[in-house]
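Before I ask anything, let me first share the structure, which is written out below as structure tokens.
A single protein chain has been removed from this complex, and every other one stays in its place.
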Amino acid sequence: MASEKDTSPSGANSLWGGRFEAGPAEIMEKINASIDFDKILYGQDIQGSKAHCQMLIKQEIISAEDGEKILVGLDQVKEEIEAGNFTYDTALEDIHMHVESRLTEIIGDAAGRLHTARSRNDQVATDFKLWVRDASDQMDQALCGLQNALVTKAEQNAHVILPGFTHLQSAQPITFGHHLLAYFEMFTRDRDRLRDARERLNECPLGAAALAGTSFPIDRFQTAKSLNFRAPTANSLDSVSDRDFALEFLSVASICATHVSRLAEEIVIWSSAQFNFINLSDKFTTGSSIMPQKRNPDAAELCRAKAGRIIGALTSLLIVMKGLPLAYSKDMQEDKEATFDAANAFALCIAAMTGMVGDMTVNERAMKASTQNGFITATDLADWLVRVLGMPFRNAHHVTGSLVALAEKKGCDLDGLTLDEMQTVEAKITQDVFSVLTVESSVASRISFGGTAPEQVLAQVKAAKSRIK
Amino acid sequence: MASEKDTSPSGANSLWGGRFEAGPAEIMEKINASIDFDKILYGQDIQGSKAHCQMLIKQEIISAEDGEKILVGLDQVKEEIEAGNFTYDTALEDIHMHVESRLTEIIGDAAGRLHTARSRNDQVATDFKLWVRDASDQMDQALCGLQNALVTKAEQNAHVILPGFTHLQSAQPITFGHHLLAYFEMFTRDRDRLRDARERLNECPLGAAALAGTSFPIDRFQTAKSLNFRAPTANSLDSVSDRDFALEFLSVASICATHVSRLAEEIVIWSSAQFNFINLSDKFTTGSSIMPQKRNPDAAELCRAKAGRIIGALTSLLIVMKGLPLAYSKDMQEDKEATFDAANAFALCIAAMTGMVGDMTVNERAMKASTQNGFITATDLADWLVRVLGMPFRNAHHVTGSLVALAEKKGCDLDGLTLDEMQTVEAKITQDVFSVLTVESSVASRISFGGTAPEQVLAQVKAAKSRIK
Amino acid sequence: MASEKDTSPSGANSLWGGRFEAGPAEIMEKINASIDFDKILYGQDIQGSKAHCQMLIKQEIISAEDGEKILVGLDQVKEEIEAGNFTYDTALEDIHMHVESRLTEIIGDAAGRLHTARSRNDQVATDFKLWVRDASDQMDQALCGLQNALVTKAEQNAHVILPGFTHLQSAQPITFGHHLLAYFEMFTRDRDRLRDARERLNECPLGAAALAGTSFPIDRFQTAKSLNFRAPTANSLDSVSDRDFALEFLSVASICATHVSRLAEEIVIWSSAQFNFINLSDKFTTGSSIMPQKRNPDAAELCRAKAGRIIGALTSLLIVMKGLPLAYSKDMQEDKEATFDAANAFALCIAAMTGMVGDMTVNERAMKASTQNGFITATDLADWLVRVLGMPFRNAHHVTGSLVALAEKKGCDLDGLTLDEMQTVEAKITQDVFSVLTVESSVASRISFGGTAPEQVLAQVKAAKSRIK
Partner (left out) sequence: MASEKDTSPSGANSLWGGRFEAGPAEIMEKINASIDFDKILYGQDIQGSKAHCQMLIKQEIISAEDGEKILVGLDQVKEEIEAGNFTYDTALEDIHMHVESRLTEIIGDAAGRLHTARSRNDQVATDFKLWVRDASDQMDQALCGLQNALVTKAEQNAHVILPGFTHLQSAQPITFGHHLLAYFEMFTRDRDRLRDARERLNECPLGAAALAGTSFPIDRFQTAKSLNFRAPTANSLDSVSDRDFALEFLSVASICATHVSRLAEEIVIWSSAQFNFINLSDKFTTGSSIMPQKRNPDAAELCRAKAGRIIGALTSLLIVMKGLPLAYSKDMQEDKEATFDAANAFALCIAAMTGMVGDMTVNERAMKASTQNGFITATDLADWLVRVLGMPFRNAHHVTGSLVALAEKKGCDLDGLTLDEMQTVEAKITQDVFSVLTVESSVASRISFGGTAPEQVLAQVKAAKSRIK
């Protein structure tokens, strides 16, 4: 078989065409090398190597002189990478070998002492954990921004009334602020999950070496501390075979993505001409040169779709890890792309959603108008019958049903019935009943803890502000 | 269309045949009713109703007399269900209506007061949360049992040596106790996740009513407290539209299932005649009447496979929840079967795995024999060169490679080389090198924190015992 | 450990409580036995056994006398099962052992000859394939019913105009018949897929025995023929380790389920008060005793949700099969529940969707009214500029944009502009332009093959009728 490099243009053909002519060496290099994606770990890799080097010096496993050369050299490698003056080569497989190889060029033989008492197995586990920890922290901040946007919008709309839906059918009137705060709760749980996951991953695998630990007198507690880990991991085999931290990050992202997708779906529906509850500006929509009034909610649709991508990444990594014998198998190299891609999608979603929440204009009038049918205060009537007339709830339901049927026949809403008409169904009804039949009275009455009444919403807003941190 | 009941025998044909003759009423009843699976919530449903009733009494929303009737009646319903004297009927759709309907038969009109200030939406959320909370607690206990089995076995096998694998190729010698403790770490993280999830779900949705809260003067803090929830949920819309608690339970179960599947895979491989590292007894294998020596590790294989089922359940519920507008949509009725089925599979896996860990006989001799090839102490040799001769690690690697090549050529293991032979490769090597070439000395030397040395393993066992709770 | 049967009531507690007290024997029995779900294979099992027995007789591997006893006995077992006079016992593990055990009770020693030249491995593969083949055939018929419902409804609504949406924003007017026929195309592809899958699975594994074939002079072609298989499978190892047929069935069901979910989503949106495009009757909605006008589209929501369940089943089985060494592993026992459950969900969805399509009332007026804003004929205007004035399309786009902006400013739709006003933008526009600005003329003009014009739709309906088979 020929082993010439595939030189066809990018595109499907090069991908496939290359296959038939490529010799084994190339296929192996292509399937095996990870530098194309793991190069983004360069910062974490150098951070970890410096911590390891400092520990080796302190434990007198390497000399202070060699150690110093290594530390200075690593800084230089980092600068070169960040300056864009760094050459990547798939023959060097991964970021770890790239860094070490360049270090050797810079400082010579001393570079060969850096890998004492460690292995690529614990090194990559450490690098990847550091990356996921960083991503978690940044995700947490991003969600904090989204919470702030929601709370601000909720406060502004604490009194705005719209239909509360079940089955996309009007059920009871609610306030828009209250609706937005439901998402505040979801994202609060997401942030809690992120923090728990971060706390759990925060043990340092460095020093587990290949899988068995090492005979060098290393101090894993020091390395852990200097990398801001809570402690070293307790079992060296587990240290190199564990990818729970990526799985848990992807789980948290997947659940959060379902929340984002629900809000995105609502934004799409609310933006339709038929609902017309909100308008998004040009900032988060795309138009059409031919229909300038058109505001396609592309960003919301993409946020909705990204849930598929993120859940796909979780599924993918769960499948990869299923049934793998200890300690390290090359299958685990599939951990990174799924995680990087999902984190990227997740970041875009939260940023776009934060923008859209701030950007949306609320059509208060259209929302209110949508409550003006569907006997949306029927539950309020039933509750009045229970509260004032002392009926059992099930009986009150039945009476309300008859009154709704009467109104439907007459072609009016419940408050369009006269007292006389009502009394034909239930003689004890009094004029007082009309006080509960407006949507304003309905929402105002729901002051139970967590309820939709504006005063409750404002209390929830206040509490939310103090809960955001 | 005819609407006769499908009376064909069970099996594929009845399932399908019924479809064509069934009238809409039956199709609707079949797709809509949940009683077939939600009846297992009866305990939680009655528990929740009693708490709600007690609160209604205390808040004087219903009379003490009616309340007492309801409480007594609910107890009777529970007894009837547990005694098996209860009739289910798909026309009554779900467990909530079954309980209320029977309560009405027993106590009459007062039963109609129980549903005051609540709705099926907050009721089912409460019931299901209570169920998931119970399942989490029981899962936690089950995992505790598995941890104990692992620690016990690890202690017994702290000195047993076997090859530590990467890529299923021998890498370095390790101890079997150490290997088992890697799983202890995984299950510790799983239990931590379970507890975090439990803490997070522990807010009570009862009192959210349909979605907007209620105008009745309920006390949600009391209900929450009497059901052992930390607090009431803060937003009524979120309360009825949230299924995070099930998603998180399934995420935790999925990650744990990958751990179980890894151990199961190892048990299958270890049980093969070619490895022969362990034997399972008849208790957890199936035999064959024709090959009585055969011990098929069926239980391990099923444990491995259940990961697919549990991950499938997680995927399924994530898909169901994706893009659902607030507050309640009937799609959410798909939450229960996935969760119940996964919890059941999970329980079986943990129970079977606990049994297998205790049941396995360790073939110490075969394990040790497996280390006697593959130059498994090559890393020890390299480390000796670094430690004693002060070589840079990368150079030591190179020298070791040459020594291995020499041994391979001679057809012996590393300790089969003479000192003279070694010195042809590296003149500074001394007799002392032979002290690190046995598997016993190798494992004994790896005393870094979390390492495989028997003394470290015993320290880890001790720590593990105090960490189990 | 005690080994008493778990006698606690059904529910979470029995599930879990049983675990701790159960001895290994019970755990093993619980995780290992499949009779609870594979009993629905009884028909296929007996069908396969009869075919096998007839071949054994013909090949003189067993005597005609013994063979006759077996055939008669198998019929009796089938009758007992169908009459409900059959005792199941988890100690007998699966349906195959149940049938053989009962056969032995009925006919004695001759029953022991039935298993000559076969094994449970080829037997279960055959049974399960027969079941999937039956399910495919029934699914195909069900989809045929749904196609008929769609075509009938499309023909009735070939002239009904509604907005065609992209991004849930009005784009161009279309006809409702045309919209429904889009689903006809999807289900046509689904049926094609089902048939291809059926053709592919239609090879008979019986005679592969445990995995290696057999030394008895069997005739696999005869068995295949008598079970209506195209041919025997070509490799005995593959025969017992293959579950492609279930995976492909689940893939087809998953893709079809996304189609169902899309139509379900549209039904939910169309049924909202804000869209009001259709009404579902009581038959496929649930109401509320308190809001009798409410028609919750529960059946549509459940159809939408079942996609999650079916995709979950596919994911689950793909995971189970991933990485299994040949030939048979017990993991494969997880194949059936996923497939049975998905087939059941699939059947319910198609039946309910067929019912809903027939049941829906089309609100022609509301659909039409929804087209009366949004400059929905802007593309028609641009096309007129290209066709009549010979403008390049991109220029025509630009002119149309200016005209829409003018109309928006004036507060009218495009046909509300005067010719003079139009000519201020583009002088060459003539009176003829108004002929393309109504929604009626717009849809009527789209007569390209597959277009939305009523005449095209009727042609498509005619073609569809001839394509349904």
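Chains: A, B and C, in written order; residue numbering restarts at 1 for each.
We adopt the following convention: contacts are C-beta pairs under 8 Å (C-beta built on N, C-alpha and C of every residue); 3 or more make two chains touch, one makes a residue touch a chain.
What you are looking at is a predicted structure, and each value in this text was computed from that prediction instead of being measured.
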Which residue of C:N32, C:Q47 or C:Q456 touches the chain not shown here: C:Q456
Options B:Q44, B:S271, B:T354 or B:T452, residue touching the unrepresented chain: B:S271
Residue of B:L168, B:A231 or B:A463 in touch with the missing chain, whole complex considered: B:L168
Chain not shown, touching residues in subunit C: 109-117, 121, 164-168, 171-174, 178-179, 181-186, 189, 192-193, 196, 200, 207-216, 218, 220-221, 232-239, 241-242, 244, 247-248, 251, 254-255, 257-258, 261-262, 264-266, 269, 304, 307-308, 311, 315, 318-319, 321-330, 379-380, 383, 386-387, 392-395, 436, 443, 445-453, 456, 460, 463
Touching residues (missing chain, whole complex) on subunit B: 166-171, 268-269, 271-275, 289-298, 301, 315, 318-319, 322-323, 370, 373-375, 378-379, 382, 397-398, 400-401, 404-405, 408
Residues of subunit A (touch criterion as defined above) contacting the omitted chain: 9-13, 15-17, 19-20, 22, 24-25, 27-28, 30-32, 39-43, 81-82, 131, 134-135, 138-139, 141-142, 145, 268, 283-284, 286, 296-299, 301-309, 311-320, 329-334, 337-338, 343-344, 347-352, 355, 359
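By our rule, only the chains that are shown with their structure count from here on.
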By number of C-beta contact pairs, the top two chains: A-B
Computed distance of Cα centres, subunit B from subunit A, in Å: 24
Euclidean distance of C-alpha centroids - subunit A vs subunit C, Å: 32
For subunit C, residues contacting two or more additional chains: 268, 296-298, 301, 315, 318-319
